[in-house]
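Before anything else, here's the structure in question.
Complex shown without one protein chain; remaining protein chains in place.
And now, subunit A:
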Amino acid sequence: MTSSTETVSKQDTIDYAARLGDDAIVIGHRLSEWVSRAPFIEEDVALGNVALDFIGHARMYYTYAAQLSNEQNSTDDITEDNFAYLRDERQFQNHLLHELHKGDFAYSTARQLLIDVYNKYFLEQLKKSSDETLAAIAVKAAKETNYHCRRSKSWTLRLGDGTTESHERMQLALNDIWGYSHELFELDDLEQRLVDAGVAVDCTLLKADWLKEVTAIIEEATLTVPDQEWAVSGGRQGYHTEHLGHLLTEMQFVHRSFPGAKW
């Protein structure tokens, strides 16, 4: 990446950090729904741990977005919580894959495989960002993501190559969510500007590595990579599935019921 940060608009970086935060908080929320509902206690703990990692990533991205917003507006009262709690469905810009319902354990595992491998390649590139804060966040998040990848891989193998039932559930889940994976590799105008400035990751370049690794794991798990043509996108433009509204309703309700309160 080439460094030419002077041409970067602050608002672009705010929006970029916020959408990365949106991805992290939304998937963190979905994972946290497993707590007390996992197949056994070790998994309650492990899923809670992964959820906590994602919530931690969201806080880093949002805190940075808040800091830049305060600089831009000469304010000091915008915090991470403004981004998580006070924006509506149309303002959230997470990928659709993240917001889909919790589903069964196979569904969550399949989704996590696609997301974790994506994050691995994404964060490797974000480490090289000309924006030092984003690069530093990437360094921290990458360590946890490597662990997430190992976990997703071993669960995919166990479920894919376990019993007939677990195999069928995994295949069904992959077929269900595959169409949501394509938008992970799309670049809109905002990200294109930031890619040109060396700030953002050019995610179109991640697809080949991602597909190769995900395919290898899926095939080792005796599963088949879905070949359907259908693909949906729109998350980065705030064009969401109906799942997100319910998630935000739940997440934001207490915060919004007490305007201005501190917690």
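In the analysis below, a residue touches a chain if its C-beta (ideal position, glycine included) is under 8 Å from a C-beta of that chain, and two chains touch if they have at least 3 such contacts; residues count from 1.
Methods note: contacts and distances are computed from a predicted model.
Chain not shown in the complex: UniProt lists it as "1,2-phenylacetyl-CoA epoxidase subunit A", one of "Multi-component phenol hydoxylase, reductase subunit LapP", "YdbS-like PH domain-containing protein", "High-affinity branched-chain amino acid transport system permease livM" or "1,2-phenylacetyl-CoA epoxidase subunit A". Here one chain is not drawn; of A:D12, A:E80, A:D131 or A:E144, the residue touching it is A:E80. Considering the whole complex, the residue from A:E33, A:E186 or A:D202 that touches the absent chain is A:E33.
In the full complex, subunit A makes contact with the omitted chain through residues 25, 29, 32-33, 35-45, 48-49, 51-52, 55-56, 58-59, 62, 80-81, 84-85, 104-105, 157-159, 161-163, 165-166, 169, 250-251, 253-255, 258, 260-263.
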